[in-house]
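Mind having a look at this structure? Questions to follow.
With one protein chain removed, the remaining protein chains of the complex are shown where they sit.
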Amino acid sequence: MRFPIIVLNFKAYEEALGDNGLRLARIAEKIADETGVEIAVCPQHLDLEMIASRVRIPVLAQHVDPHPPGPYTGSVVAEALKAKGVRGSLLNHSERRLQLADIGTAIKRLAQTELVSILCTGDQDISRAGAALNPDMIAVEPPELIGSGIAVSKAKPEVVTETVANVRRVNERVHILCGAGISGPEDVAAAIRLGAEGVLLSSAFVKNADPEGLLREMARSI
Amino acid sequence: MRFPIIVLNFKAYEEALGDNGLRLARIAEKIADETGVEIAVCPQHLDLEMIASRVRIPVLAQHVDPHPPGPYTGSVVAEALKAKGVRGSLLNHSERRLQLADIGTAIKRLAQTELVSILCTGDQDISRAGAALNPDMIAVEPPELIGSGIAVSKAKPEVVTETVANVRRVNERVHILCGAGISGPEDVAAAIRLGAEGVLLSSAFVKNADPEGLLREMARSI
Amino acid sequence: MRFPIIVLNFKAYEEALGDNGLRLARIAEKIADETGVEIAVCPQHLDLEMIASRVRIPVLAQHVDPHPPGPYTGSVVAEALKAKGVRGSLLNHSERRLQLADIGTAIKRLAQTELVSILCTGDQDISRAGAALNPDMIAVEPPELIGSGIAVSKAKPEVVTETVANVRRVNERVHILCGAGISGPEDVAAAIRLGAEGVLLSSAFVKNADPEGLLREMARSI
Partner (left out) sequence: MRFPIIVLNFKAYEEALGDNGLRLARIAEKIADETGVEIAVCPQHLDLEMIASRVRIPVLAQHVDPHPPGPYTGSVVAEALKAKGVRGSLLNHSERRLQLADIGTAIKRLAQTELVSILCTGDQDISRAGAALNPDMIAVEPPELIGSGIAVSKAKPEVVTETVANVRRVNERVHILCGAGISGPEDVAAAIRLGAEGVLLSSAFVKNADPEGLLREMARSI
């Protein structure tokens, strides 16, 4: 994937389920084409195959289990993502926190399967630890700002700048995104100014009356 | 669904992923047509839409989260199953144990969405408690026999008969399956003789050199 | 233990830690002596031995793990409670939800060790399921009212009456408590009127400027 990047998390929102999810993914594709900015979408598990087969932009999972294929009822394994044309996965979102050991295993399994890992963290200290696990990207999101409409890049700029500094010290190759409360183009611009290479957002896009307009403005602000 | 029933859990086996999963589901459909026995399949999450759209037999999920649609990253909600033509879900498999409170919520949400719930339990006492939560089916599976090739219906027949008695005392409308180690037609026949209305199996079918032959014999033994 | 009973959960409150916890336990003992009402306290794990050795009223744990003694780092086993003179344990509090299978095992292990189990549930339906697991007591507590100061016995009386009805239908020997928002003597009286045999409370007592006065009034209201 290219940077800067806008990653759109569909969560389990009804507004992003099935046909709604496909519509949102096509909006993302359109704006990516129009602006040249890299945009990825994270649909719900059951929509992954359908959406990945119909858009050209990167499609990512919201979560992947650390297990290899085998007797793991209910698990989503990296091989299943790969088979469907999914390009990678979020990991350890604040709504789906993982054990440290499982994060390490999941990142390795994604890498072995040639899939991209985006590790979510809650602050700059966890970001430093996360960087040592060698994910492709780290998305720092203070949990208290998620869904708040108050952007981390404005309310807590030091979380972004210190994440950038901490991650760089440990691991030069990890790309850094920021999330939580990203609601408008100015939040995206602020994130980039602070050193982030992209943003992760969800409700501001998924629940927007004009998701296309919002995304266009965001992409242009980069 | 009709009873007796054979429920096939694909777990996260590579042998049941993607095209392999579709092939196994079509075998199940063929044997169901041939014998008139109800057979359901439980593919992996990412295969649910694809398989549900291509076979006429019931397709079930291996797990569903108790959440409603909303900000729940990585969750599979009942509404997503419904939208894809999935008919219901396993719950609380020994490889995916749930909290008591979440089981109650998940069963209610499946019912509200007009989906079938199959609650997995580990013994006859948990089955009695499970029956009070009003699932459509209970599948009793002593965890130590899962994948062992030693059938619960032969090694621990009292688990089946006592589950039947316990569940009946609490809730007349719950259907009872048994699982764990079900490997051949004689295990299925034994389960039915003990009062079960079906079986839940996985590796014996998924990893079989001749899954069609095995399933035909099982269906005929009913 | 005798009924009606008042069970006091100290949680991890600083106001109930160490010497503070001992002081609260002695207040409970004093009011139990004075009024003849059974009162039990649930101190923090590290205070259990100290408090159990200094008061004559029943001392219970807030949680016990389902494991037998063995290689389980960080676990509190039933045998450890027994060895310290602790009389039993809460299980599955909404701040410490357990898997269904583990609740079943923990209740059995407590019974085998001759300890009392108090299973916490969130509503009348989970109470019915819980009753089938044969705990000594069920304490129904709608999670949204815990710590709210709005008593379940006043705000949701049907949760109490239906729990009583549901539990009685499944298991005659289980005693029924109610909790969540119990703040004053009138809440206790209402609980008893609705058919509960006791109450479970925490912050209203632990954080009270006059815990002795409150507890005296509560005990007298029974």
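Order as written gives the chain letters A, B and C; numbering starts at 1 within each chain.
Here is the rule we go by: a contact is a pair of C-beta atoms (placed from the backbone, for glycine too) under 8 Å apart; a residue touches a chain by one contact, two chains touch by 3 or more.
Here the structure is a predicted model, which is why all the values come from computation and not from measurement.
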Shown chains that the omitted chain touches within the full complex = A, C
Of the listed residues C:T35, C:T105, C:S183 or C:S202, which contacts the missing chain in the full complex?
-> C:S202
Residue of C:V41, C:V77, C:A131 or C:I222 in touch with the missing chain, whole complex considered = C:V77
Of C:L8, C:I31 or C:L48, the residue that touches the missing chain is C:L48
Which of these touches the unseen chain: A:H45, A:R128 or A:H175?
-> A:R128
Quickly run down the residues of chain C that touch the omitted chain.
-> 9, 11-14, 17-18, 44-50, 61-63, 65, 67, 69-77, 79-81, 83-84, 86, 90, 93-96, 146-147, 202-203
Pick out the residues on chain A that sit against the missing chain.
-> 92, 94, 97-104, 108, 121-123, 125-126, 128-134, 166, 170
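As a convention for this text, only the chains that are shown with their structure count from here on.
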So which chain is farthest from chain C, going by the mean of the CA atoms in each chain?
-> A
Central chain (distance from its CA mean to the mean of all protein CA atoms) = B
Could you tell me the distance, in whole angstrom, between the mean C-alpha positions of chain A and chain C?
-> 43
What is the distance in Å between the mean C-alpha positions of chain B and chain C?
-> 37
Using CA atom averages as chain centres, what separation in Å is found between chain A and chain B?
-> 34
Of all residues in chain A, which are in touch with two or more distinct other chains?
-> none
